[in-house]
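One chain of protein is taken out of this complex; the other chains stay put.
The letters A and B name the chains in turn, as written, and every chain counts its residues from 1.
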Amino acid sequence: MTAGRYDRVVTYAVLTVFAIGAIYPALSILSLALHTKSDLVTGFAFPTHPKLDSFRAAWDQADFATGFKSSFIVAAAVTAISAVLSIGTGYAFGTMRFRGDQLVFNVMLLGIIFPYEATVIPLYYDFQSFGILNTYWALILPQVGQSVAFGTFWMRAFFLSTPRGLTEAARIDGAGTFRVLTSVLLPQARPALLTMCALVFTYTWNEFLLALVLVSGAPDKQTAPLTLSFFAGATRAGDPTKVAAAAVLVAAPIVIVYIVLQRHFIRGMLAGAIKE
Amino acid sequence: MTKEGSRTRRSNRAPGEPRNVAWLYILPGLAFYALFTLAPLLHTLELSFFDWDGLTVGRYIGIDNYREAFSDPLVRDSFRHSAELVVFYAVIPVILGLLLTALLTRHPVRGFTFYRTALFLPQMIAGVVVAQAWVWIYADQGPLNELLRTIGLGSLAQPWLGSFTWALPAIGVIGTWVTYGLCMVLFVAGAQKIPTSLYDAARVDGAGAVREFFAVTLPGLRNEIVVAFVLTTINALRSFDIIYNTNQGGPGTQTYVPALYMYQNAFVYNRVGYASAIAVILAVAIFALAFLVVRFGGQEEA
Partner (left out) sequence: MSRRISGTRRALVAAAIAALVAAAGCGGTPGASPSSNAPSSEGAVKTSGFDTLGPVNLTIWSYDNQDPGLEPVLKELSGDFMKQYPNVKITMVFKSFNDLVNIVPRALASDDGPDITEGNQGYQTDAQLVKAGLIVPLDPYIKAYGWDKWYSPSTWSIFQWTNDGKTFGQGPKWGVAQTGQNVNIYVNTKKLSELGFDPNAMPTKFDDFNQMLADVRAKLPKDEPVIEAGNQEGYGFIHMFGGIQAAYVAPQDVRDWIMHVPGSTWDSPETVKALETLQSWGKNGYLNDDYNAIKNDASAAEFAKGKGVFWIGGNWDSAIIGQGLGADNVKVMPFPPGESGVTAGIGSTSGPWHISSKTKYPDVAAAWLNYIISSPKAQELMFSQQQIPSVAGAKAPSTEPYLGQVASAWQAVEGDDGLMLYTDWASPTMYQTLASNFQKLMADKTSPQDMATAVQDDWTKFDDSLK
């Protein structure tokens, strides 16, 4: 019995250590952000007198209002468009058989491991010649393309899991594929859609290289991560508290949504990974 | 909304019959994917055969960019660094994940949801933010050095990200931090799918913890391990955000990685063709690695 208890304690201890390790860096910059430069923080300093000054300063100086606006517009647009498109592709791959379905699906699966970094160069120059460089579209279009790969896979999995009996019954009643989709299947898709949207929104919000290449020329279109990068680079004479505050600001929306919806996030990433 | 006015007679077919209407549903998504993901990759390939500064007219030079890339020590170093990062991003996290899973299969823990939420957090944080957090951790007056000083190892305190020896491992540790939670949660979830009958059988045979792990858990997690390796390895090869926002490939060239070198050539040195060649090499490496891992990992579920 004692051996079993000892093992159990060890297990809890190991888990706890790893869990704390995972959240420590976040706590560390949060704590740093709650100080101001004159506090001369070293190491991990618990904020005995938390101040929001650094947040205010970072928000104003780096113009995060614009950064957040841009990030939100881009992430929302990408999420909405990819959701619609992925419902379509997932539905087709999940409920219909047609020549080439396996091939096309596998091609789209490639998108999950795709090296997007290798596409930024032509994206830059092509967008420039079409005049959409430094606009929201420059960020939205490629990220929709990227997200549709995961979205297709995810929604297909959902549609595959829906009971055939339901769709059969609807078809026999004379419903076309579109009606079956909207009236019968979609109402059940809410959890799956929520997960997909959460993940796509997160990845889009966090995207950096695309923003760096495609919109750094337009300060009013910069996304929050890009704003953070420029701010951290330009902040004078090392004011780590302001940079920490800025970093917290950028991560906060996603982290908050994550904590609330964590079940969905994790389910999505796990199932996605396993089924691959 | 009857797109298939002509097909109403076919509605009596069992669902799952081949339908060309499927293409209508697929085309919009496929078009976005093809136009903004596949086509640009082909375009990168095309650009790699030119000498172009991105501003004036380009000049066709065949495979000269590739010749230069293969003899460029910085290209070699970049890929070597990526390979080293793979150890940190992939190998160590997988091992840690398996370790934790081994513990948890024997001693299930209550309230794992809470732990899971914490472990998964690093995956949700933007690379730029991760970089800022760790720049602080590694800073001269940051937590790591302060900790060393407090426990009397102050002589080890140093500017980690600025050290020739430690900069790359320091970045590696960041990568480990980002991915170990994912591996842990993935493996634990996968282990829950392993039928307990297998474990019972093993125990009846008198297997101890270690045997049990190697005989039941590990094979049962085969697919998860393959997936974890694919995702994390590719992550290592693609790394850009963290390095760009910590030490931009320095000190010297100690933390150069292919994506960074590609970016610099394209957008700092104005050598777009050369950058494209590097991009193509990187893409090929990633696809090849993914393919190899999956193949080597054994059969996949359909």
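By our rule, contacts are C-beta pairs under 8 Å (C-beta built on N, C-alpha and C of every residue); 3 or more make two chains touch, one makes a residue touch a chain.
Source: prediction; values computed, not measured.
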If the full complex is used, which shown chains touch the chain that is missing here?
A, B
Absent-chain contact - pick from B:A139, B:A189 or B:I242:
B:A139
Check the options B:Y25, B:F50 or B:Y199 and report the residue that touches the missing chain.
B:F50
The one residue from B:F114, B:F214, B:Y269 or B:F291 touching the chain left out of view is B:Y269
Just the residue numbers, please: which parts of chain A touch the chain that's not shown?
99-100, 122, 124-126, 128, 131, 133-134, 216-219, 230, 233-234, 236-238
Residue numbers in chain B that touch the chain omitted from display
20, 23, 34-35, 38-43, 45-47, 50, 52-58, 60, 139-140, 158-159, 161-164, 247-248, 250-253, 264, 267-270, 272
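Basically, only the chains that are shown with their structure count from here on.
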What is the distance, in whole Å, between the centres of chain A and chain B, each centre taken as the mean of its C-alpha atoms?
15
Considering only the defined contacts, which chain A positions touch chain B in the complex?
4, 7-8, 10-12, 14-16, 18-23, 25-26, 28-29, 32, 41-44, 81-82, 85-86, 88-89, 91-93, 95-99, 101, 104, 107-108, 110-111, 113-126, 141-142, 144-146, 148-149, 151-152, 164, 167-168, 171-172, 174-179, 202, 205-206, 208-209, 212-213, 225-226, 228-229, 232, 240, 243-244, 246-248, 250-251, 254-255, 258-259, 262-263, 265-266, 269-270, 273-276
Residues on chain B engaged by chain A in the complex (per definition of touch)
1-4, 7-8, 11-12, 14-23, 25-26, 28-30, 32-38, 40-41, 43-44, 47, 54, 96, 99-100, 103-104, 106-107, 109, 113-130, 132-137, 139, 141-143, 145-147, 150, 177, 180-182, 184-186, 189-190, 223-224, 227-228, 230-231, 234, 237-238, 240-241, 244-245, 259, 262-263, 266-267, 272, 275-276, 279-280, 282-283, 286-287, 290, 300-301
